[in-house]
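Take a look at this one; I'll ask things after.
Missing here: one protein chain of the complex. Every other protein chain is in place.
And now, subunit A:
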Amino acid sequence: MTDEMKILILFAHPAFHKSIINRALLDAVRGLENVTINELYENYPDFFIDVEKEKKLLQEHDVIVWHHPFYWYSAPAIIKEWMDLVLQHGFAYGRNGFALQGKWAMSAVSTGGRQEVYTATGANHFSVNQFLAPFNQSATLCRMRYLPPFVTHGAHTITQAEIERQAAHYRELITGLRDGKYTEKDFENIEYSNHLTLTNA
């Protein structure tokens, strides 16, 4: 076991009151020690992001998780706004931007479609990982290691039992990351981070 890591979950759901899956996922990791949940829509209902506060939060954590539903194959708008404003040149990237160097980054997304439709022959033509390329490359530009995403598919048809199972996996993954259970090697050659917990389950 390596050192403990601090996890920052940047959560964005503009209609959280209607959310079932993401509420269950978030509740599963809420209140965990060394896990900070930053609900962006709740904190910045008018998109007026407190950049200095966000930068400080980033510096205080080791793993950054963008947790949101998949909207138009990407994130809800506030995540983009957050990236535009917080990932500053000279702070997160650029010749003098080393603040995030060596941290881990990850996406935790939920999609309406099943995994089958996110294939070259499926209706969406591309895989979730392909759609997440901007996050991947942004993390890389910021000198972070981008981990495979934690994905919940079939949000519209998922059963309560499946939701609970999925929430438990999420909790397991997050606590595992926090407790330094995983090394970079564990994330190699897996499509989703779900696999780490699924194999253990």
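As a convention for this text, contacts are C-beta pairs under 8 Å (C-beta built on N, C-alpha and C of every residue); 3 or more make two chains touch, one makes a residue touch a chain; residues count from 1.
Just so it is clear, contacts and distances are computed from a predicted model.
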Practice problem: Pick from "MBOAT family protein", "Potassium transporter", "Putative mRNA 3-end processing factor" or "Substrate-binding protein domain-containing protein" the UniProt protein name of the chain that isn't shown here. | Solution: "Potassium transporter"
Quiz prompt | Selected from A:E4, A:E42, A:E60 or A:D84 as touching the chain missing from the view | solution = A:D84
Self-check item: Residue touching the undisplayed chain, where the options are A:K18, A:R95, A:H156 or A:K185
Solution: A:R95
Exercise. Go through subunit A and note every residue touching the omitted chain.
Key: 46, 48, 50-52, 84-86, 88-90, 94-95
